[in-house]
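Complex shown without one protein chain; remaining protein chains in place.
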Amino acid sequence: MAISPSIDTAVKPSKPTQSNENTLRIGVIGYGYWGPNIVRNFHGQDRSRVVAVCDKSAKSLDRVRHTFPDVRTTNDSKEILTSPDIDAIAVVTPVWTHFDLAKTALENGKHVFVEKPFTVNAAQAEELIELAERKNLKIMVDHTFLFTGAVKRMKQMIDDGTLGQLYYYDSTRVNLGLFQHDVNVLWDLAPHDLSIMDYLIKEKPTAVVATGERHLNSVADIAFMTLYYPNNMIGHINVNWLSPVKVRTTLIGGEKKMLVWNDLEADEKLKLYDKGVQMTGDGVYDLLVSYRAGDMWAPRVEQVEALKMEAAYFVDCVMNNKTPFNDGVAGLHVVRMLEAADRSLQEKGKIIQL
Amino acid sequence: MAISPSIDTAVKPSKPTQSNENTLRIGVIGYGYWGPNIVRNFHGQDRSRVVAVCDKSAKSLDRVRHTFPDVRTTNDSKEILTSPDIDAIAVVTPVWTHFDLAKTALENGKHVFVEKPFTVNAAQAEELIELAERKNLKIMVDHTFLFTGAVKRMKQMIDDGTLGQLYYYDSTRVNLGLFQHDVNVLWDLAPHDLSIMDYLIKEKPTAVVATGERHLNSVADIAFMTLYYPNNMIGHINVNWLSPVKVRTTLIGGEKKMLVWNDLEADEKLKLYDKGVQMTGDGVYDLLVSYRAGDMWAPRVEQVEALKMEAAYFVDCVMNNKTPFNDGVAGLHVVRMLEAADRSLQEKGKIIQL
Amino acid sequence: MAISPSIDTAVKPSKPTQSNENTLRIGVIGYGYWGPNIVRNFHGQDRSRVVAVCDKSAKSLDRVRHTFPDVRTTNDSKEILTSPDIDAIAVVTPVWTHFDLAKTALENGKHVFVEKPFTVNAAQAEELIELAERKNLKIMVDHTFLFTGAVKRMKQMIDDGTLGQLYYYDSTRVNLGLFQHDVNVLWDLAPHDLSIMDYLIKEKPTAVVATGERHLNSVADIAFMTLYYPNNMIGHINVNWLSPVKVRTTLIGGEKKMLVWNDLEADEKLKLYDKGVQMTGDGVYDLLVSYRAGDMWAPRVEQVEALKMEAAYFVDCVMNNKTPFNDGVAGLHVVRMLEAADRSLQEKGKIIQL
Partner (left out) sequence: MAISPSIDTAVKPSKPTQSNENTLRIGVIGYGYWGPNIVRNFHGQDRSRVVAVCDKSAKSLDRVRHTFPDVRTTNDSKEILTSPDIDAIAVVTPVWTHFDLAKTALENGKHVFVEKPFTVNAAQAEELIELAERKNLKIMVDHTFLFTGAVKRMKQMIDDGTLGQLYYYDSTRVNLGLFQHDVNVLWDLAPHDLSIMDYLIKEKPTAVVATGERHLNSVADIAFMTLYYPNNMIGHINVNWLSPVKVRTTLIGGEKKMLVWNDLEADEKLKLYDKGVQMTGDGVYDLLVSYRAGDMWAPRVEQVEALKMEAAYFVDCVMNNKTPFNDGVAGLHVVRMLEAADRSLQEKGKIIQL
């Protein structure tokens, strides 16, 4: 600890933060790339506060103290996992550590907010879900995109039938970096798409095909994933750590309308096209294809920070004993698809039934 | 059509167009979507002229006579295939007719310029190649994109080592329509990419995985194709007839530089990025990833009409007995990949060795 | 004339093209950059045909004969202006020649279709208008943009009150070239904007301010024009021959909605924004500004070739004795604004009342 004890004492009470029916006391484990956003959002709202942050890096803890002088810091996760003045734990660490941390947190009676992907395999996810249920605790998996204005608007448009029956969902999510050593590009980038698809699409995928390749490392840095759904709906995800340009574009084709979601657009993230194709005639050569090309409409999309909404939702779910829609089960769905994709990738596109 | 037979006679000599060492006499079969461009380009250059055009539609032939009053028209392909005043046949018809037309043309001693894809299967392509060789005739498959300024410039940059070892080639080629009844979206759109990849990439693919789905018809309207190459190079093609927006973008990742080809850009079709990733260290946890993000450079690209260049090249190959690089063998390569992709698509992503 | 008389005779009747109540016989003077489009469109429709084309360049006439073997060619404009088998003259020549050619045409009883800008000054325009009226002949000035789907759609949206009271019209029309020796960049590029503004905006401008500069030539190659309208509406035009990029973007601000017209977009040329500003309160410091940012909507825009529509409209106006909305008077409005802008430019921004 670089800050002198005297100042530390001045701003941080030595006695535990008191339980308060109106405030959820949160401990955060992991203060790397995403951790600061987690702390800022849980600390910045009325009904929760961050009591303590843990990280192995002294430099990271310095940054915590600089920005949040009233938050306790430690490099020992146990301290946070067992602290009596903490109600919920946010696990913002590499995926291979999620299971142990979340399990200990639950065993110590704490609710869990955990980064995506939930766990490294489905078995771990199932065990955590079972444990949380038994102890009547909440698990929320940080599928942040589900709280963006764009995804909420798409959900609405799919649910109210604007698009009609879905034909395909095709996402391209590529950029230069970020390489991770322990997971491949699918585990790094595809959880965004898989959680969004799980949320938007009513049916569940029945099988997965994945292909990809590695170039610099022992893990795939470029990969393509196809998801087969009932009724000829098809999903496709293109992820790449070696792209010179950043792309975040999803095309969604429906029977009635089609949608383009470009998340890099500042203002017009969603574009709804009144375009379609109709086939008439009953034989191969009688077929008459007619295209419909009408107006395009870019609905205004709510601009609130997604993580802020999600943090408030977590607090609400815990305090009012609600089951979050992005709960452990939602996290498990994503992990199952990633596991299947990994197996398919390993076997060069072999179809894996879900 | 208003032009009377007498006028017709006035402008079209009844005696055969005379052979001329300096002019290649061409007969065109098919005057649908692409035919007019073929006729315009073979007719508009010094060393070739279109003698006759065949189409089954009277309306199409009317259009020929309106635009090219000096060109003979017929609805009987035999007339063209056997005509003594024709040196070469351009086959601009649906793919399932290519084999019969090209075969008859070759048997009648005529060179063949044929639309892509070359044939419906590899066996047909091989038979035509063998026949042409035996009769010392030329086959050129219309892989027009190989004659664009953009592809020529990319060829240069790959051949001279600018990009370094290739990591991936990832093409997205989607739009609304054009539905075809007899072939799926792979046979319609992927030949462009496959012929370009065959031209640009030194190594040949070793295996193919394809997935896709159909929604309105008996053929797939959306499909994804992965091509495995030696040395971890990977190819990917995304084709879609049901996209609300038109996309023609290819990302090429290399060891030294990366390239984006956006064919819909008017001026800056190619963008070369001085970006890359380097890994140092030898263990999993020693690995240091460093990204390089430098300038972007958009080389000027030749703006000549590709088909004009290709038509001149065909004439040159025939007249000077040169083997075109886009010959029957190049066409066969593309057909083999399409056949493999079709089998893989049928079996939901099963890998097909080439 | 390069084509031999015998062939010439074969395809071109020696007797004059017969008058026909249902076909307007057109003579075209000028076959440079725009002439081929004029000929193609007047020749390609049912109710008119191009009888003869005049150009001083033998090469241009060769091109006419190659593309339109049935059209008479000449390098003597008199021949066309006085020909008894011609009903209307299209004047597609540099602006300083318009007056003499149009005047002779009218004097010879021929209707006139003339390129923009109409004449080099208002006096000439007024004389031609008066002459046409006296002889009961039509003048149409080729303000092609008025026939585009985009301008027609904007006209609709302004007329039906969608935008509310107009605040400003701000056009940027820049690119590299085309330099002209006899007119400055305002006379070359601004007529498009001025004719569109004259068409879209109900009120007429009351004064003009223009600034600009010349760099390579004796005429301005970059210029900026402000038009003052009643009710605080303001117009602005930015034209530039020395821009490295091509821009064709117009912003239109209205009390209720705002519009962006990007003519270089393939599909979404018009974007209507449900955005606005409202002021409440009555003192300077009580003022409350509220912004409204809603949906964006890109209405489908008709894709027909504008010149084709305009050519048909010209024929219709002549045959049915209708006054075109883009008549000589409309042309005169544009010329008056250009004259005023020229004076202002000369005097470095001095305001010129209209």
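Should a chain be cited, it is by its letter among A, B and C, assigned in written order, with residues numbered from 1 in that chain.
The working rule: a contact is a pair of C-beta atoms (placed from the backbone, for glycine too) under 8 Å apart; a residue touches a chain by one contact, two chains touch by 3 or more.
Being a predicted model, the structure only gives us computed values, none of them experimental.
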item: Among C:V114, C:I196 or C:I222, residue touching the chain not depicted; value: C:I222
item: Given A:G32, A:P69 or A:G109, the one touching the chain that is not displayed; value: A:P69
item: Residues of subunit B in contact with the chain not shown; value: 267-268, 274, 293-300
item: Interface with the undisplayed chain - residues on subunit C; value: 167-168, 170, 172, 174, 176-177, 179, 181-182, 207, 209, 211-218, 222, 224, 226, 228, 232-234, 236, 238, 240-245, 251, 253, 258-260, 271, 273, 275, 277-279, 284-285, 287, 289, 291, 293, 344, 348-351
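Here is the rule we use: only the chains that are shown with their structure count from here on.
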item: Per Cα centroids, the chain farthest from subunit C; value: A
item: Subunit A-subunit C separation of Cα centroids, rounded to whole Å; value: 55
item: Multi-chain contact sites of subunit C, meaning residues that touch two or more partners; value: 267
